[in-house]
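Reading through the structure tokens given below for one structure.
Apart from one protein chain that is not included, each protein chain of the complex appears where it belongs.
Order of writing sets the chain letters: A and B. Residues in each chain are counted from 1.
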Amino acid sequence: MTARARHPNYFLVWLMLVGLVMVSVAAGTVLSKTAALILIFSVATVKAALVILNYMHLKYEKTLIYALVLIPLVIVMVLMFALFPDFVFHGHNGNGS
Amino acid sequence: MNSTSPNAESVAHDAEPGFWRAYLFSTDHKRIAKQYLSVALFWAVMGGLTAYLMRWQLAYPDTEVPGWGFIAPDFYNMLVTMHGTIMVFFVAMPILLAAFGNFLIPLMIGARDMAFPRLNMLSFWVFALASLVLLTSLFVPGGAASAGWTGYPPLSAKPEYTGVTWGLNLWLLALALEFASFLMGGVNFLTTAINMRAPGMSFFRLPLLVWMELTAAVIFMLSVGPLIAGAVMLLMDRVVGTTFFLPEGGGEPLLWQHLFWFFGHPEVYVILLPGFGLILEIIPVFSRKPIFGYRPIIYSTIVAGALSFVVWAHHQFLSGMDPRLAMPFSITTIIISVPFALIVFAMIATLWRGSITFSTPMLFAMGTLSVFIFGGLTGIFNGSAPVDIYIHDTYFIVAHFHYTLFSAVFFAGFAGLTYWFPKMFGRMMNEQLGKLHFWLTFVFFNAVFIPMHVVGLGGMMRRISDPTQYEFLRPLQPLNQFITVAAILLLLSQLVFVVNFFRSLICGKVAERNPWQANTLEWRVPSPPPHENFDAIPVVYHGPYEYNSSEAAVDWLPQDRRVTTGAATR
Partner (left out) sequence: MEAQTLTSQTPSGKIGVWWFLASEIPVFGGLIVSYIVLRLGGAGWSEASSHLNFNFALANTFVLLTSSLTMVLAFAEVEAERPRRVGNYLLLTILLGVLFLAVKGFEYAGEIGKGFTPGAGIFWSFYYGMTGLHALHVLAGIVVNLILYLQALSGALQRHGHRVELAGLYWHFVDVVWIFLFPLLYLT
């Protein structure tokens, strides 16, 4: 719509995304289980942020659009934490894997 | 006309559409509103029929229902399921959100149509398809869905448990289509309000109905997702053999309850807020006073909307849910009554020392208010976990939610219909018949639902088809028969409305532009408004409730009338 003078470098973003996939694949073979999990999901979050900010141009948008991304995420988090007592802390079925 | 405004895009389409474009595939928001209204009124009749059949069976079990025949227990289960589904999804939402929202939002904000007129048409046709699928599900072999409107698994997850096969699959499909339709509608409402307000129509000059419709749309769009996911999972359990909700395959039936009520409780406010919005427009007009606390009402609405996402588990105190969740959810439930109490107080304060006219819309608005207060108070009982453990799944709950939802859907709905009927159809409704309809409805409504609290406290369970099977419920049978007689009279009273509606449609007094001397923009255009609504987009100078303003000579001041002496208000 609006002609934008500023463009992110789309190829560079793609290279970063591919690199991050490699990192998360390698993490499972090198790190301990917990460290790998933390790294893998941090990497996924960074990848998602890269796509949303650059390819979906969120970084050029106004507060309204940011709210439309963040509020649903908060709501999903609320749902998740409310489900923990029933399905995670229920004390049978053994520990998670 | 301002050719640079974004409205110009929607003006571009043809002014005189042919028959098909005008009546079936119309993109005009007013026509679409009437389409929604017609389908919803059809479903209201169906919902009333299910209520009649259930009430007869409860009062006189295993006797032939006049005009129908015997009701077997599994058919009774279908009636219970369909009554809830129809009334919530195919009557309440299409009337309060789709019909009134579509008709009034563009008119009230001074726009020529919705932001996406074709999407609007599509949303109606998807809704019509959902209606058709639901209707079909009543007639497929195996019968209609009969696992309750909440569809709890494992009962709903395996066809063997209810004997219902395609009925329940189609029920899920109908709900999915309905949600898709209202998602499209919600996108339209919100985008329209964000991008198409008339000059001067700042957010704090919007009529409260618009605020309520928008908040409802936001709540709906953000809460329905987990249930859509749940519906997909349930359908997969039934059709492709997954075990999301089946314990023998490692699934969790309780998960469905969380996903369902995560949407199911916000849904209550999706219905309630537009109902409140309707009477918030009506009360100031017939009190000839500005609304009391315009901004606090808006803030309360937003707070209530936010809180509505953290109360859902109060439907599950007896579900086997972790008991540690009971207290936090009790607390949030009781907190959410605060913003609603504030809105109710604002309504009462608006009435205070007003010069009140008890026209039919005002009577129904007062009916909404009084009935809702009653239902809100019993809500505090239910929200408190220790009390709920006793009354859960009894007729006390049934009485409670009919007090809240009947007030929002029917009392407020009738208030809105009688108030905007002149604008929608260009003719006035008959006041005598309207008042008769109100009093009959009000009296018989209370005659049905006050005794229902007593029956519930006596221990009668929801969804049972024959209370006389239980020794301890037999003494309640006279009360059940009283409720049934009152319910039949309540249903018959609606005939007064039907007569009034069609009679007024054909030979009512022709309505002028502004029969109620109201301020909001929809009363500034002819009744009914032409295609594209406004000759010229109005310019707004005031808030919507400037009644008895010292700046105007008469006791009302339309939003687009500029007062030359003195500064503009607000």
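Quick note on the criterion: a residue touches a chain if its C-beta (ideal position, glycine included) is under 8 Å from a C-beta of that chain, and two chains touch if they have at least 3 such contacts.
This structure is a prediction, so every number in the text was calculated from the model and none was measured.
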Neighbouring displayed chains - absent chain, whole complex: A, B
Missing-chain contact, candidates B:Phe116, B:Tyr152 or B:Phe401, resolves to B:Phe116
Where the complex has a chain not shown, which of B:Ile86, B:Leu107, B:Met196 or B:Leu351 is the residue touching it? B:Met196
Of the listed residues B:Leu132, B:Ala229, B:Met327 or B:Val498, which contacts the missing chain in the full complex? B:Ala229
List the chain B residues touching the unshown chain? 2, 4-7, 111, 115-116, 119, 183, 186-188, 190-191, 194-202, 221-230, 232-233, 236-237, 240-244, 249-252, 255, 259, 262, 537, 539
Since one chain isn't shown, list which residues of chain A touch it in the complete complex. 1, 3-4, 7, 10-11, 13-14, 17-18, 21, 24-25, 27-28, 37, 40-41, 43-44, 47-48, 51-52, 54-57, 61-62, 64-65, 68-69, 71-73, 75-76, 79-80, 83-84, 86-90, 93-97
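Following the convention adopted for this analysis, only the chains that are shown with their structure count from here on.
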Averaging C-alpha coordinates per chain, one finds the centres of chain A and chain B separated by a number of Å equal to 37
Over in the complex, which chain A residues touch chain B? Could you list them? 64, 71-72, 75, 78-79, 82-83, 85-87, 89-90
Give the list of chain B residues in touch with chain A in this complex. 194, 222-223, 225-226, 252, 254-255, 258, 262, 309-310, 313, 321-322, 324-325
